[in-house]
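Here the complex is missing one protein chain, while the rest keep their positions.
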């Protein structure tokens, strides 16, 4: 019986008839070869996307992704699934817009339905100053050719008539809407890229934790792992959350702190919220998954941590924001909360750059914006590794920008990562 | 008609109160139950077996459990604004008038059209959606996804704002005991007797746990009677807090627990002033987790049919609620629970048509028990399939010997062994340990201060649970410094608890459900494994196993055991997914507490707020403050008219503005001047006593942080103001500098923001007005008290006050401060004494207009990314000293002279309106990003000039003075021409300040 490999109406129908027995593994359980042209450390969304684009766009197929646990076990598997390109600063806008465009074509490209769903991202404002700040942002987006609409209170009300308009401590005055924003089924992004990369010959090596780097005369020659030494001409780090820890093995100190961001999901309910809504007067944003759960989050806990869990004060803070915005959900129940470790950079923007070690490349500092960046991050990191020069839209993401004073600080919080 | 028959209610059995009948409805049909019932037990008493429809295939579902782990019997409770989706009927306490509806069905529970999903289920395997719905791409948002979204979800959120209130509280104790079963009660008793402050929390409305469900005796009393005696003793200790209806849902760092108390969920509507629920933060020095163990089902064909029930639930319904959940039962077990179940069934008059045990050789005691009651025993056998549709009608039994046989029954009591309820022990990252002898995970390494006891630890026998609890309670009290001995162990037996691991009946051809709520079948687990989703986390995420509202309490272990069998690994090597808080789902309203609507955040009011309200002020939220935005006069219909009148009055006569919200800090000590020199970019140590100076602070990264004024009242006594927005941040920063950076300096900081009410009195007649209130002999003349002078004085006949000759408006102006309690009086006096000058109060809008006319930067310009040079204040920075931010402000990116600078803008067409947030483009250039020159930050209509004025950042500002640019604002469809001008629009020489 032939294996069904490509997903099509035909194969789905056929497998339905024969009890789903013809599907093979989405990706091979590869064992490490002695060496590769490129080793990507980190089997999360960014690492897998990097491997996929290295193979697909840059013709490098002798590539391995090494992952300490199971692929997708980092933040690609524990985020709130939002994609958008509503950025303010020129250093960020083209990058995130490229990511948005890649999302829009992702499923056809990967032959995998990651449920990219463009149901709109609405940022609410509650004061004239906030409105003008969003106008500045929306205008910057429009000048970059990106969709953005500034809504007044009545336009917001017609989209979401049941938010708290009449008894709010900080009344809703309007919102900035990006209709092309939305959500993506997060785990499926990791699996889709893994499957795509695997089909192009990339080895995905799970349960292989990197324990060190081997150098020869200042040039990288491979990585030590719990599954043995793996030689490599080039090594790319995509281990956001643990960047400082891994980079330290290569003698690198990074302008990054690790912080926990909690996320939340409610019990499944019938459709309530179509798109993504962010509350401008508290720490709260929400969308609803296709399964019916309200998926929401807020601020990071605010202290350095490597424990994937947070504490009660932030739980309360987030839920207070939720009730302030949507008093209808008081009797809906919180089902689960969890934490992910964020690479919080010193200006709130990421880093995709070479390192002082030849052949060692770094991708990290995603703060809590990493998920939406996955495709562009993968593509730009692949470009950097393959060509040894930055991709056009990621030129600003330099490692030395803090030293030279070229920060990309969307929120204006300075070198205090827990405020970004 | 209303009085239904409760046909399944047992006579003289159960802990319900038959003297209190309660009426309720389910799907509109009226029924009656009793006080002490749950909705589930009352439905069962009335013979209702079909309660819900499943998530994906819409299969008929009944009641599987008697506790908070229920996956199937989820209903919408109450109606209207109080509608609660997904309420577990098994924990919903019955009350008079309770309304419940089944959910996720159309048009009705018995006829659900979406049950057609079951027919196409061969195509709806785990993860099918990842492989399809891609053609054509545009159909996803338009067709496929809306269809999926409509079908998904279970109950419906309430249609209106939640009308009930919620509350939060914090409790402290020496020992927190979670769970009031035999172990928990003994733990609480031992700790309480030692004198410890104890909190005993239980999720149920009755204490006792399994003692209420088992027909066992303790100390010769029935379980319930023994529980009552212990509770009575616990109540006698003043330091003991008994919390029923309270679920401890999460364990956090340093002994902090989250708990939710259902204060008024057992009544139709909370009484006035009573919250529906209360969030407790319990801070415990020691905790004892005694949450018992949950039974797991065995996975077999059609194991989701209404009438398949956990054996322990069957026993609970019989013993605690006096309900027979069926008339003819088959018991299917892999452990000794089967025997206890037989006894309870027989005693309840239920016919037991067979005991099916997977073990090939049953203990003799069980066999003789079965023989005694004439029950057929199937050793080494399984129930392969449940028969029937919306109700079980029989069991197909396959033994290792003989042909499959069908036994008629309408209840299948199933027991696959027990899982310790260890979720709370893992919330801080601890991983459970596998024990082969129990075929279960038990708690691993525990967080500091936490202990586990009884069934939650895998200790199942009743006597052992009692003993372990007593020891744990004594140990916790002793660790807290109390002299403690374990309470004497009451007489009880250990029941047999032998188990043989058995998870899944593979011989069935029918759908066999692992996760009943999410409709994850054994075939889905096989498919996931085949497709490489072989990590337990991948299995969960790919199939959604364990992601339903029960977080997999009845499904996770079965699922991973099946995965282990497929991959050939052991269960411990396969691992387990982590349980996350909350232990059971918690109402969002409870976690928010009182922080909603107007009470979402505190509201700060200035001392003269009431006066402003009387005066008809329109208020605006400024951070936590409510500030007067403007003061409309009768007949003024739009804000611009009012604001322009306020500005004009200030510019021509005098106005008063409440500026009490400014941050205010006293800085004392012999090194105060030195300290301020280091935190401001300009010199403050050279400031003369009796003088004030404008100052700017940077962050250490060289970016402007805040501006304000510093005044010197004595050599060692300064007073500074901060912006309203940064009052707290600046204090924190200064404390950092004082304590950590320069601890050697003799400096003290006193935050006095709330101590002073402060008012700006501005305009050509400001001095005339103030002259009327300052006490003699203070000389307020320009010569004696010039621009930037400060003084301590008294006003209004002896009220202590401070006067500052400062101006934000650009007019001759003062700020006058009095102790907060006199603010209201001062404001009223200024208004009455100013009548002859036509004084006006003015609000934040007029304040903003005048500061823009004067080109003063404020919040929109100090946006956290601008340097003092960007703000046009570069020359203020002293070159004679170090200060916070100096070094890093020299980085090339910040010192770049081509950075955008603040300049002024006015419209070429004087009637055109400027907009904050517009971007600047050269006049002839295309409006695209590469031509973006900057953006507008602040705009105002200037009544003084008769047109709009604006401030903004512009690249190459110096060379563009006088240039005409486009201010494009595509989000508001505006594109106008503006002229680049000096940011100071009014009185550029500052002549008006000094008169």
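Letters A and B name the chains as they come in the text, with residue numbers starting at 1 for each one.
Criterion: a contact is a pair of C-beta atoms (placed from the backbone, for glycine too) under 8 Å apart; a residue touches a chain by one contact, two chains touch by 3 or more.
Everything below uses one rule, namely that contacts and distances are computed from a predicted model.
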Chain not present in the shown complex, as UniProt names it (candidates "N-methylglutamate dehydrogenase subunit B", "ABC transporter domain-containing protein", "NADH-quinone oxidoreductase subunit D" or "Phosphate transport system permease protein PstA"): "N-methylglutamate dehydrogenase subunit B"
Touching the absent chain when the full complex is considered, from B:69, B:468, B:550 or B:701: B:701
Residue among A:244, A:278, A:349 or A:377 touching the omitted chain: A:244
Among B:274, B:489 or B:741, residue touching the chain not depicted: B:741
Listed residues B:35, B:215, B:283 or B:825, member touching the removed chain: B:283
Per the touch definition above, residue among B:728, B:799 or B:984 touching the missing chain: B:728
Touching residues on chain A - with respect to the absent chain: 244-245, 253-258, 302-307, 311-313, 346, 402-403, 415-418
Contacts of chain B with the absent chain, listed as residue ranges: 170, 252-256, 281, 283, 428-429, 448, 700-701, 728, 731-732, 735-736, 738-741, 743-744, 749, 751, 882, 886-888, 890-891
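Here is the rule we go by: only the chains that are shown with their structure count from here on.
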Centroid distance [mean C-alpha coordinates] between chain B and chain A, Å: 23
List of chain A residues in touch with chain B within their complex: 7-9, 11-13, 15-17, 19-21, 23-29, 69-70, 72-73, 77, 90, 93-94, 105, 107-108, 111-119, 126-129, 131-140, 142-145, 148-150, 162, 164, 167-171, 176, 185, 187-188, 191-192, 206, 266-272, 281-282, 288, 290-292, 307-309, 311-312, 315-316, 319-324, 327-338, 401, 403-407, 409, 411-415
Interface residues, chain B side, partner chain A - complex: 55, 82-86, 120, 122-123, 125, 128-135, 137, 140-141, 145, 148-150, 152-162, 164, 166, 168, 250, 252-253, 256, 258, 279, 281, 427-429, 523, 527, 530-535, 537-538, 541-542, 544, 547-549, 551, 580-582, 585-589, 591-593, 595-601, 603, 620-621, 699-703, 859-860, 863-865, 888, 891-895, 915-919, 927-929, 931-932, 935-937, 968-972
